[in-house]
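Before any comments, here is the structure.
Only a single protein chain was left out; the remaining protein chains are all shown in position.
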Amino acid sequence: MNAFEWANASSVDNAVKLLKPADAKADPDEMPHAVAGGQDLLTTMKAYIVRPPRVVNLKTIQGLDQIKSDGRGGLKIGATATISDIEENAEIKSKFTGLAEAAASIATPQIRHLGTVGGNLCQRPRCWYFRLETVQCKKKGGDTCYAESGQNKYNAIFNTGPSNIVHPSDLAPMLVALGATLTIAGPDGSRTIPVQDFFIRPDQNVRKENILKDGEIVTEIQVPATTAKSTYLKFKERESLDFAMSSVAAVVELAPDKTVRKATLVLGGVASIPWRIAKAEQSLVGKPLSEQNVAQAAALALEGASPLEHNGYKVPLTQALVRRALNHLNA
Amino acid sequence: MAGNSRDPKSGLSRRSVLKGVGVAAVAGETLLSRMAKAADAIPGPDGTSLDQPMSGPVKITLNINGKDQQVTVEPRTTLLSALRDRLEPALTGPKLVCNAGTCGACTMILNGKNVYGCSVLAIDAVGKKITTVEGLGTPDHMSPVQAAFMEKDGMMCGMCTSGFVTSVSAFLKTNPNPTLDELKQGLKGNFCRCGTYPRIFEAALSAAKAQSNVT
Partner (left out) sequence: MATKTIKVPKMVNGAPTAEVEEIQVEDYGNQSWGPKDKHRLINTKIPRVDAPYKTTGTAQYTHDVRVPGMLHGRLVTSPYAHAKVTSIDTDKAMKIDGVKKILAIIEPGGEIYHEGQPVVAVAATTPEIAEDVARAVVVKYEVLPHVITAEDAMKPGVQPLIPARGRGGGRGGNSQGTAEQVDAALKNCDAVVEVEYRTPILHHCCLETHSCVSDFRGEQSATVYVSTQGTFTIPAEAARELGVPVTGVVQHMGGGFGSKLAGIGIAGQWATRLSKQTNTPVKLVLTRREEFLTSGNGPGSVQKFKAGASKDGVLVALNATQYSMPGIGNGNIAAQPYQYKAQNVYRQAITLATHEDGAVPMRAPGHPQACFAMESLMDELAYKIGMDPVEFRKKNVTDVAWHRQLDTGAKAIGWDKRNLTPGAAKGPLVRGMGCAIGAWGGGGGAGSQVDITIGQDGSVSVAVGSQDIGTGTRTYVRAIVAEELGLEMTDVQEKIGNSMYGNSSGSGGSRTTASLAPALKDAAYNARVALSKIVAPLIGADPDAVWFDNRYIMGNGKAISWKQSCAALPTAGLAARGAFQAPLAGQGAHGASFAEVEVDIETGHVRVTKMCHVQDGGLIMNRLAVESQINGGMIQSIGMALYEGRVMDAELGVMINPAFNDYKLPGAMEIPELIPIIDDGDTRDVVIGIAEPGNIPGCGAIANAVYNACGVRVRETPITPDKILNGLMQMRRVNA
């Protein structure tokens, strides 16, 4: 990787100051970058996909790694809390089961021990063209999405263009499904937005996957209290270590008569952002999770999918995952 | 390998679409300016000063296998490289295999948890307790895990062995009496090409048993 300046930030304010780009017009991949676990950032730096002149360490900010109760049954998760902190947290395991499952599904123990919640949400896509230094694809400022007509087995089936990446995060679909919000700090102060609005599609800005502006960082994720049951189902080609070929984050609140009061379904591994499937959610409200209703929701979930040459299999695969997630929550 | 030609006429592509020459040249230039800047920077004595950008060679102190050791690194030097390429004398138990956090051969224990040494910057390991496979036992005094690897033949070429020994050791601290499936989950981050997994599982389960008999 390129040489860079390293700075241990003492506070969110100072981190934001340290992240101020010397050249505001620099390529987004050559801006100062924040680092927490570094599990994705170092990989992209080693491959020269990002080339920050300065790396600002957020782990030295006291308290940013805490998982706390919000006093109302919800959670406040500091951005530098590790993925294994989430996975092992007793309250998350019991009340936000899907979030603990999503955390446990990520990569390997070694990565989960260092990788953070904030970093997981901000990680870069896994499209193999994007990850090759020598290929100048659209996401890197080039003029072609090579996956579109090339090897696109792992790419998006819900395509918005002009890039066909899928968002690689496992926490993201689950946090969206749980209705979580996150706080962003930057030069202009801080703001809190739904996690769902954090992610942007390539047709909004092909160089980025989220709304963070230069010098901004994620500081906290808030998960509201819920009485609903949640689950995260991830399908990997290789169980030991893999990103999702497809995944489903499901949150379902059942009435005492076992009919669905509210359902939230978000797909991972199929689109450039966590893919909320409102029509499928709606189809379940007021109904029991019968085989037929579940099958109908699964079919609706994939409505509008437009697979590329090599990823049509993701349609039946994802339908199966939706059915299984719902059946699991009904059990 | 399915045919993927997009020019049915010749099947040959003449497009010069790869990123090549120009970018390399730019990289060279920016690098030079940064190197020049590096010489002016005054690094903190232990590399931990807050809010102070550091660059160029930095002298840091790392706590490795219970001992504080000084080593000079660049901010971009990984912990793995610091130990293997810079520390005197070198610690080469953790291996450089993929350099991308995908194989586990460089596994070390950082503050009690197993991590990839290639995916931690040395400068970021200041103030943390680092344990490598060398810190777990020696040829004359092997740890129970190391001895079990020997007894069960949990290695062939040996290139993944230090990482596996380290991961097993860290894992058994958190789960002293695992089932086979729990063990596999705990070892997901370590890969072996010779195919020693079944014997590693045997070794780990046998070490767990031996340790639980002791306590």
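Labels for the chains are A and B, by order of writing; each one numbers its residues from 1.
Basically, a contact is a pair of C-beta atoms (placed from the backbone, for glycine too) under 8 Å apart; a residue touches a chain by one contact, two chains touch by 3 or more.
Only a predicted model underlies this, so the values are computations on that prediction, with no experimental measurement involved.
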Absent-chain contact - pick from B:M54, B:C103, B:L172 or B:A208:
B:C103
Would you mind spotting which of A:I77, A:V135 or A:A177 touches the chain that isn't drawn?
A:V135
Among B:S55, B:S119 or B:Q146, which residue is in contact with the omitted chain in the full complex?
B:Q146
Given the full complex, what residues of chain B touch the hidden partner chain?
1-7, 10-21, 24-25, 27-29, 31-32, 35, 74, 76-77, 81, 84-86, 90-100, 102-103, 105, 132-134, 136-140, 142, 145-147, 149-151, 153-162, 165, 183-185, 187-188, 190-199, 201
Which residues does chain A use to touch the chain missing from this display?
2-3, 48, 126, 128-129, 131-132, 134-135, 146, 150-151, 153, 235, 237-243, 245, 310-313, 316-317, 320-321, 323-324
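Definition applied: only the chains that are shown with their structure count from here on.
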Mind checking the centre-to-centre distance between chain A and chain B? Centres are C-alpha means, answer in whole Å.
25
Complex contact set, residues of chain B against chain A
2, 4, 6, 17-20, 27, 30-31, 34-35, 38, 41, 48-56, 58, 74-76, 78, 99-102, 104, 107, 110, 113-116, 119-121, 123-124, 167, 171, 186, 188-191
Using the touch definition up top, name the residues of chain A that touch chain B in the complex.
1-10, 14, 18, 35, 38-39, 42-43, 45-46, 48, 51, 53-55, 57, 59-60, 84, 107-111, 113-114, 133-136, 140, 142, 144, 149-151, 239-241, 310
